[in-house]
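One chain of protein is taken out of this complex; the other chains stay put.
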């Protein structure tokens, strides 16, 4: 037996893994960060049970990561913050990805109604 | 409050989304399917809480999907079956991806101890 | 010895392989196609020697590819047309990806000044 809350958490994890591994490695600069944020959010919102996705690429970290001769870097977890809301039946799951101890951590913020 | 079972389900979802979106699109033929299966499983087993991953690329479906002039196709969910076991603290989650109604479905098979 | 024209063609190929394998598999619907087109073009334009990228996702093909119960599909070469201009020193290379005999073909359209 799987509960709705467990299923909602599973679905939330799928969205995080998808977002991360689909877009990690994308060439990014401060100038192209806004279009990438929007595309990432709208792409993942297509997936089932996904109510809202917000992606924020951190310009100061992109800028710091850039090898200035080339003018861009590759997207990694350390350059962005992500929030998502996933609903499965009656259960709403809130999740977040942010840096913790120098490592981009995906976490369950809340599981409820 | 998030339970160990909910956290385990979230972790299981992350692994599925990662595996799928990291490797979908990889050029594959019957000859290269074995090395890809092994690499996919060993790559995802690196992730935290991941106890076991088994990937089976279905030769007959690869063969049917190939445009024979080119001799290969691109990996999609319809060409493979995946099983994973994820453990978070005391909770073991078993998951599977397989075709259902013509669509590759990722599902929770069991959540327990 | 490598000529500027050969180097320009090599650079053009890199951009095509990058664009295709970075974004293939992205969940896409008619509603999210515009933001994905923009993000793909701006991401690849970051790469060295890349003067212009135009990506057009074909709504009618996206619509036809959608399993309507889910409302989205995954990006593949058959759903888009791409044009790029690459300059290396004095040499300008024009390239295009479009369907030919049911297969998305990347091709050199012109190598010149």
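Read from first to last, the chains carry the letters A, B and C; within each, the first residue is number 1.
Definition applied: a contact is a pair of C-beta atoms (placed from the backbone, for glycine too) under 8 Å apart; a residue touches a chain by one contact, two chains touch by 3 or more.
What you see is a predicted model; the values in this text were computed from it and never measured.
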{"item": "In the full complex, displayed partners of the excluded chain", "value": "A, B, C"}
{"item": "Touch criterion as defined above, residue of B:28, B:91 or B:111 at the omitted chain", "value": "B:28"}
{"item": "From C:28, C:53, C:82 or C:106, residue that would touch the chain that is not displayed", "value": "C:106"}
{"item": "Where the unshown chain meets chain B, residue by residue", "value": "18, 22-23, 25-29, 31-32, 35-36, 38-40, 42-48, 70-72"}
{"item": "Residues from chain A at the interface with the omitted partner, ascending", "value": "20-21, 24-25, 67, 70, 74, 76, 102-103"}
{"item": "Positions on chain C contacted by the hidden chain, ascending", "value": "1-2, 5-7, 9-22, 93, 95, 106, 108, 110-111"}
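Here, only the chains that are shown with their structure count from here on.
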{"item": "Where chain A and chain B are represented by their mean Cα positions, the distance between them in whole Å", "value": "20"}
{"item": "Approximate Å spacing (C-alpha centroids) for the pair chain A, chain C", "value": "24"}
{"item": "Interface hub residues of chain A, defined as touching at least two other chains", "value": "18, 22"}
